[in-house]
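With one protein chain held back, the other chains of the complex are shown just where they sit.
A and B are the chain letters, set down in written order, and residue numbers restart from 1 in every chain.
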Amino acid sequence: MRRFWPRFTSQRAGLAAAAYVLVLTLVMLGLQVMPGSDPHTITSEVMLPPSAAHPLGTDELGRDVLLGILHGIRVSLTVGFAAALGATLIGVLVGALAGFYGGILDLLCMRVSELFQVVPSFILAAVIVALSGPGLPQVVAVIALLGWPQVARLMRAEVMRIKHLEFVDAVRCLGTRETRILMGEIVPNALAPVLAAGTLIVGHAILLEAGLSFFGLSSADIISWGRMLNSGQRFLFNAWWLSVFPGSAIFLTVLAFNLLGDALGSALNPRSAGMK
Amino acid sequence: MTAPLLDIRGVSKLYRRSRSEFVHAVRSVSLAIDAGQTIALVGESGCGKSTLGRIALGLLTPDHGSVLVEGRSLRALYGSELRRLRTTMQPIFQDASAALNPRRSAREHLLQALAVRSAATEPAAIALLESVGLRPGADYLERFPHELSGGQRQRLTIARALAPQPRLIVADEPLSGADVSIRGQILNLLLEIKRAHRIAYLFITHDISVARAFSDRVAVMRQGEIVETGPTERVLAKPEHVYTRRLLAATAGFHLDRSKELAAR
Partner (left out) sequence: MSSTILEMSDLTLSYTTLGRKLRALRGVSLSVGEGEAVGLVGESGSGKSTVARVALGLTPASVAQIETGCIRIDGRDVTHLSEDAWATLRGHPIAIVFQDPLSFLNPVMRVSRQIAESVKQHTPELAVAPRVRELLERVKLSASCAASYPHELSGGMRQRVLLAIAIACRPKLLIADEPTTALDVTTQAEILALLEELRVGLNMALLLISHDLGLVASACERIYVMYAGRTVEWGPTAKVFGAPAHPYSEGLLHAAQTDRDRDGRFVTIAGDPPDLAHIGVGCAFAPRCSYAMAPCTEGMPEPIALAQSSNHMVRCWRYCQGGSLLLSANGRVDRP
């Protein structure tokens, strides 16, 4: 575990992804502190291609695309992180209980998780949003609900491996309660790969949010990349910049979180590179 | 006569191989250990000696038979009483790196074990470290398992086993993970502990030379059953069971004596 840092930094793609995410976060925080000009401002400079004044051009209402993309970071990151956090929490809890206690509980948890895994995620998301109305909390809830099974399966496998290690028995021989063994000894050791999987969910969440927005299933007053892409695709042939830039932002960010997840995964896995 | 420290009576443990097929890992085994006594449980891998060790520690519940610790049955106890009785017996495992939590320092390991008898203090932890030869103890407190050598890790697991002041230590192949040059150090340490604290050992090993050097009594196990048991000297000098004889013959140790003879010529 101590050798996490050198193992992580030896992976260039992961390092670049981490830098990218850091920049996104800083920009987002910067805009919270100093909002600058309102991205909703409608001007007469309609559908201008990229220029010095508007590096990424303007849309059909004269709004600056760059400003929109920068403000869109907030939605993407918030949804991504909140959903990943929710999915990871549920997944860790279910996986730990199923893996540790086994038996009927395990069977039940795993069947339920399969149920969630076979439902087509986008359609479920669309149905829920259609029923409960658009809004970020709904999107977060849907993604968390769909994302936990993979975390749970990973957690369960780790817990099942670790519970047979001898240090667990050693602690048991000290008269420690089972719940404390699970929470104090097993779960902390099982978390590493699970956190890497959680990072991957951030990417999925951003993509799903963009997809929902693209189909108009998010509230109109929130600027998000998906929404920008949605309104831009009508002008794909006469104003390419309205589709290409939001699309690239989504692509890069999802890619970054996937790379970050992979890099974390192999850096946290003691059996991967760097070991004899 | 007082009850033995550990009394294993007619214990069996079955493993399910397939839907309807069961295999005996341990088959009606009885074994008693008195206070301060060292019994070596000898056998080859898969003979059920580790399973028996885990049953003795109360980590596995036997399908038949009973385990009595100081006259009290493990099965009749529940909750906190069972947990307390368990602390009279402590394990030492084969693989010291698996027996330590990689995320806990030596200090945390020892304080956790000392807490059993409400003595979780730093001086007590240091004293324990020094008693297993990790001197000065303070230097080792903050180390994590991966910052210790193999021998030091095994010493730390021994210190942890001693912390609750157990009356019996179940040592499951404590030497096979260690290098030859370290083995003697660990054996000496276990010997010292035995003399100083009058702790009984159930010493599980496949190595007859270790059993010979260390134990008062030997129990030879094969395919889940104890085939021969008796004082170490007698069993190793005049084995009665065919299997014991075969096991002794296969032990490679005597070849060294032969090469010594050759060299003397």
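Definition applied: a residue touches a chain if its C-beta (ideal position, glycine included) is under 8 Å from a C-beta of that chain, and two chains touch if they have at least 3 such contacts.
This is a predicted model, so every value here is computed, not measured.
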{"item": "Identified contact with the non-displayed chain, of B:Q152, B:S215 or B:T232", "value": "B:Q152"}
{"item": "Where the unshown chain meets subunit A, residue by residue", "value": "3, 6-7, 10, 273-274"}
{"item": "Subunit B residues touching the omitted chain (full complex)", "value": "44-45, 149-152, 179-185, 187-188, 191, 206, 209-210, 212-213, 246-247, 249-260, 262-264"}
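Please note the rule applied: only the chains that are shown with their structure count from here on.
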{"item": "Of all residues in subunit A, those that touch subunit B in their complex", "value": "1-2, 165-167, 169-177, 185, 188-189"}
{"item": "Of all residues in subunit B, those that touch subunit A in their complex", "value": "54, 57-59, 80, 83-84, 86-87, 89-91, 93-95, 98-103, 112-113, 115-116, 144, 146-147, 157, 160-161, 164"}
